[in-house]
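Missing here is one protein chain; the remaining ones are kept as they sit in the complex.
Chain lettering (A and B) follows the sequence in which the chains are written, and residue indices restart at 1 in each chain.
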Amino acid sequence: MSEVVMKGLKKVYDNKVTAVHDVNLEIKDKEFIVLVGPSGCGKSTTLRMVAGLEEISDGELYIDGKLVNDVAPKDRDIAMVFQNYALYPHKTVYDNLAFALKLRKESKEVIDKKVREVAEILDITQYLSRKPKALSGGQRQRVAIGRAMVRDPKVFLMDEPLSNLDAKLRNQMRAEIIKLRSRINTTFMYVTHDQTEAMTLGDRIVIMKDGYVNQIGTPQEVFNKPVNLFVAGFIGMPVMNFFDNCKLLLEDGKYYAEIRGVKFLLSEFQQKALAQNNTQPCEIVAGIRPQHVTVGEGDLSAKIEVSEMMGSEYNIHARCGTDEVVMLIPTVDLTTDVSMGATVNFTTRPHLIQLFDRESGKNLIWYDEESAANDAPVCKRYDF
Amino acid sequence: METKAAKLAAPAKQRAPKKKMSKERRIRYLKDNSPYLLMILPAVLVVFLFNYLPIYGVLIAFQDFMPGDKILSDSTIWVGFQNFERFFSDPQFWPLMQNTFLICIIGFVIGFPLPIIISLMLNAMKGKKTAKVLQTIFNGPHFISLVVLVGMLTLFFGRYGLVNNIAAHFGGERYSYFLESRAFRPMYILSSNWQDFGWSAIIYIAALSNVDPQQHEAAILDGATRFQRVLHVDLPAIMPMISVMLIMSIGGLMGVGYEKALLMQTDGNLQVSELISTYVYKRGLTGVPDQAYATAIGLFNSIINVVLLIIANTTSKKFSENSLW
Partner (left out) sequence: MAKKEMKKMALRDTLGDKIFYTINAIFLGLVALIVLYPLYFIVIAAISDPDAVLAGDVVLYPVKLNFDGFVKIMERKDVWLGYRNTIIYTALTVILSIIVTVPAGWALSRNTLPGKKAFMIYFIIPMFFGGGLIPFYNVMSSLKLVNTIWAIVLPSILSVWNLFMTKTFFQSSIPDTLIEAATIDGAGSFRIFGEVVLPLSKAIIAVMALYYAVGQWNSYFNAMIFLQNENLYPLQLVLKEILIASESTVGGSGETILQQYRLANQLKYVSVIVSSVPVLLLYPFVQKYFAQGVMIGSLKG
């Protein structure tokens, strides 16, 4: 058993700058949790607090039920993989892997067995006598992971482990990590700024911005039910289309979303949720994912400015009044002309429209106390 | 939302034993970092013994002090600024000030731009390998000891040395350069520059090697000649470094040491070669030592240096972004 529990974790630098506000998070045993957000959002700081590399300014951190705020990193039973690998340049791969065990005063035989076992798993046995300098980026990455593995940690911390690799290698290593996970079966905390990594690796994703946790949820949840504009914009490729200055209307007990003069009767569950909260008609930002746009029907129209044929789909940038709309249109059964310069009608299905309060940026349907981790400050627009 | 905030705030408030925790934390912090204290301890000790104890010893400048006296005791005789007043009315005062200042200012005027020019020229050389070799040659004299340097000077400029031999060959008269006060400053300054211009250039060469080659390429496309690029690309790149070095130099304008001057002093050139620092040495450690007096003179000199440095730094801060602190 190795859960990690954070209660009101906070990091303040020099009594001035608050890097992390009040993080509350319960990581279950053997869960793979990904902290994601733009740079400077506090994700790395949070991880480093768990590692014991940063002093915790306030709050409590439990690993395996034990309060570890003031426990030295080596006694926390964690291991960490660093972004730049941080391998000891003057030691061979073997000694890099063995160092932690040596410090634990394990016997030579135990060390040797462990190191070879891990090297076998990571397929680096033939490099054991080399120095890190003689390895490629991907191999160094494996050694860094191996160094963490030999220790059989309760919690496996990874700080942007793939961001120093080129795109191809990154995809490959990502797959390796997924495989690895099934083998070593422990709790993972993984920090990245890359939402693809977050979506593909995480059991749950923690989305952070400016030191606040915005949302915690499974990949499906954060994709389908973003609690605010920031999460909606951050997760999903291409970025969600936002239509500012739209209206939520209430007519005859039915809610409608009015986007650029076109009224959409909202779906059953949206009606229910809005009614339950007793939501009043208001100004909203409407969000539509590029994947959810259909062309050739509906009353919205846009002029296509760029049309990229990607094989199975078109990636289209179109202009709808002042809004730029991105559409991802499957090529299968496409009968509409989507070439550059064409004007197309487009629409979406009402239940796929995300409705954000224009004032607070919160999702009118999905924002609730359970899914939102804490009071992230108002984010009016998705801004990078 | 309100309720949620309250919910989260509550456990925070319950963490009452905060004080105790910070104490634990402090202990852990000290325990984790005490090795650093141990590592730094020897250095602290050495600096204390050989830098700070002498600063404390400066107190004798304000005393009537005989060698062997304790610096602070019941029998200490405090005389205030008497020693300083004595120095100001010493007939040697103005000559010393003048000699010290002149050797520094002339040395500065020649010695400051020289490394900058050399570094720019080396950097603008076509063959990079040749430039490296030249740099190695230019650095060489830095490693010659002062004793050897002055020894070389006496060999070259002695009455029957190389220079006089060449002069005699062309029908000139033989000079004993070391006995001529006129020759002291040129010999002192030129030999110092000969020894250290290459060494002082390293810092600029390092800065120049960091100039982005694309800046040069852009300038070439704009039609700049190599000489124009020296002026408009290279020189601006080392300007911050020049400012810092300038401040430091001005801080040292009265700070010339005794080591070289002592070696070069002869009865013949004493009227220009006697500097504040050599005078301190002579009054304090040779003949009948007058330590309190010598210390006062040394202190006076140090204070001038600190004041000069502060003035230079403040001025620089005011007119540019560059300063030492």
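Here is the rule we go by: contacts are C-beta pairs under 8 Å (C-beta built on N, C-alpha and C of every residue); 3 or more make two chains touch, one makes a residue touch a chain.
Remember, predicted model here, so these are calculated numbers, not experimental data.
*Asks:* Pick from B:Met97, B:Ile110 or B:Leu146: which residue touches the chain that isn't shown?
*Replies:* With B:Met97, B:Ile110 or B:Leu146 as choices, the missing chain is touched by B:Leu146.
*Asks:* Sort through B:Val79, B:Met97, B:Ile110 or B:Ile202 and give me the one touching the missing partner chain.
*Replies:* Missing-chain contact among the listed residues: B:Ile202.
*Asks:* Please output the residues of chain A touching the missing chain, sorted low to high.
*Replies:* Residues of chain A in contact with the hidden chain: 51-53, 73-74, 78-80, 82-84, 86-90, 99-100, 103-104, 147, 151.
*Asks:* Which chain B residues touch the hidden chain?
*Replies:* 29-30, 32-37, 39-40, 42-44, 46-47, 49-58, 60, 67, 118, 121-122, 124-126, 130, 134-141, 143-148, 150-152, 154-156, 158-160, 162, 165-166, 168-169, 176, 178-179, 194, 198-199, 202-203, 206-207, 220, 225-227, 241, 251, 258-259, 262-263, 265-267, 277, 280-281, 284-285, 291, 294-295, 298-299, 301-302, 305-306, 309
Note that in this section only the chains that are shown with their structure count from here on.
*Asks:* Using mean CA coordinates as chain centres, what's the gap between chain A and chain B in Å?
*Replies:* Comparing mean C-alpha positions, chain B is 55 Å from chain A.
*Asks:* Spell out the part of chain B that touches chain A in their complex, as residue ranges.
*Replies:* Listed in rising order, the residues are 1, 3-5, 8, 11-12, 15, 21, 24-25, 28-29, 32.
*Asks:* Inside the complex, what are the residues of chain A that reach chain B?
*Replies:* That would be residues 7-8, 22, 24, 55, 58-60, 69-70, 72, 369, 372, 374-375 of chain A.
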